[in-house]
Every structure is written in C-alpha cells, then in structure tokens.
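One structure, as structure tokens, below. Some questions next.
== chain A ==
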Amino acid sequence: MTVYDIIFYLFALITVGSAFFVVTLRNIVYSAFFLLFTLFGVAGLFVLLSADFIAVVQLVIYVGAILVLLLFGVMLTHNITQVQIKTGTLQIIPSAIAVLILAFSLIKIFLNTNWKTVPLTVQSSSVEGLGVLLLNQYSVVFELIGILLLIALIGAASMARR
Partner candidate 1 sequence: MENFPILSLLIFLPIIGMVLILALPKDKDKTIKWLTLVITGIQVILAVIILFFFNFSLGGINDPSSFQFVEKLRWIEISGLAWVGKIKIDYFLGIDGISVVLILLTTIVTFIATLASWNISKSLKGYFALFLLLDTAMLGVFVSLDFFLFYVFWELMLLPMYFLIGVWGGPRREYAAIKFFLYTLLGSIFILLVMIGLYFSATETLVDGSKVFTFNLLALMDPANYNVTGILSPLNPNNLRFIAYIALFIGFAIKIPMFPFHTWLPDAHVEAPTAISVILAGILLKMGTYGILRISFPIFPEITQQLAWYIGLFGLINIIYGALAAMAQKDFKRLIAYSSVSHMGYVLLGMASLSTAGITGAVLQMFNHGIITAMLFIIVGIIYDRTHTREINAFGGLANQMPVYTGFVMVAFFAAIGLPGLSGFISEVLVFVGAFGNELIRVLTIIATLGILLGAGYMLWAFQRIYLGTLKDKWKELTDLTFIEYCMLVPLTIIIIVLGVYPSVILQFMSASVNAIVKFMANANIIHSSISTF
Partner candidate 2 sequence: MNQIVDSLQYIKPEISAAIFLVVIVIVDLVMGKNKKYLSPIMIIGLLVTGFFIIDQFKFSSFAFMSENNKYGLLSIDSFGSFFKLLIVFSSIIIVFFTISSDEIKKAKERLGEYYTLIWGMILGMFFMIIAADLIVIYLAIELLSLSSYVLAGITKDTLRNSEASLKYVIYGGVSSGIMLFGISILYGITGTTNIYEINGLLQSQQIQGLIVTLSAILIFAGIGFKISVAPFHFWTPDVYEGAPITITAYLSVASKAAGFALLFRFTKITFIDSINADGSWNIISLIDWRSFLIIISILTMTLGNFAALWQNNMKRLLAYSSIAHAGYLLLGLIAFSNEGMMAVMIYFVIYAIMNLGAFFVVMLIANKIGSEELDDYKGLGKTAPVLTVSLGIFMISLIGLPPTAGFIGKLYLFLALINSNMILIAFIALLNTVVSVYYYVRVLKYLFIDSSEKEIAPFGVTIPNLILLLILVIPTLILGVYFTPLVEFAKYSITLLGF
C-alpha cells in the first residue's frame, strides 16, 4: 500500500460517499453541496492519473460553473427547501438482491480480467498533447461536441421559456 494507493482510495471514498448522500438526502441544498464534493473527488482522481488539464477543467467547469449555476437555481427557486423530495425505495428486497448479485458479479469479473495497462508516468503537461489530438485526429468529434452544446442550449432555452 503505497501513498499513491491511500490517496486514491481516499478520493474514491469521497466521490462515492458524496454521491450516495446526493441521492439519499432529503434537503435539496444539502444534496447540491454533496454533489460539489463528488465532483471534487473526481477532479482528484484525474490528478492521480496525471491528467492535470482535465482535473483543472473539471474543477473550473463542473464545480465552478455548473454547480454554482445549480446552486443559484436552487436558491432562487421559491420555497424550494419546503419541497418534500421523495427518497424512498420500492421493492427493497428484490432490488437489494439484484443489486448485490450485480455488484458481486461485476467485482468478480473485474478482478479476474487482464486489463490493458500502461505504466504510469508523470508527464510535464498534458495540454499540448490533448490539443493536438482534439484538433487533428478527433477534430470531427470536437465539432460534434460544439453542435451538441448548441442543441443543449437551444433545447434548454426552449423548455424554459413560457
């Protein structure tokens, strides 16, 4: 158990634990804040993978922009803290059994596979490599994402307007 592993498990715990609370808590403001911790945990995992640019982008965009907007929306909505969010579960026993079987089989399969791995090297900066890929090999993907964002914008505006 190297330090690396310990830090990895710490961030993983933050991510998954916060996600659990996001889903189960009844107060929507609490849920939003726990979402912040989830996204923060993911950023940490990115750092551990030496994907420095992605980690920063994750923090800036997800936490800084999306989550802040979410919190704005939550706080500007009238009486939102009074809204009762249903967080119960139906059919607890069958779903618990199904989830346990699924989890068990997934874990077993994952532990027994030979994953394709590359040795982890610490790179200087991943920005240049990412940029080159995005604009050369994956340029059509890049453009497609642009259109996807446009569609999302138009769609959201259309749904929100009266």
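Inclusion criterion for the candidates: all candidates are chains of the complex that A comes from, given by their letters.
Here is the rule we use: a contact is a pair of C-beta atoms (placed from the backbone, for glycine too) under 8 Å apart; a residue touches a chain by one contact, two chains touch by 3 or more; residues count from 1.
Predicted model, so just to flag it, every value in this text is computed and none were measured.
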Identity of the candidate that touches chain A (this complex; choices 1 or 2): 2
Residues on chain A engaged by candidate 2 in the complex (per definition of touch): 106, 109-110, 112-116, 118, 136-141, 143-145, 147-148, 150-152, 154-159
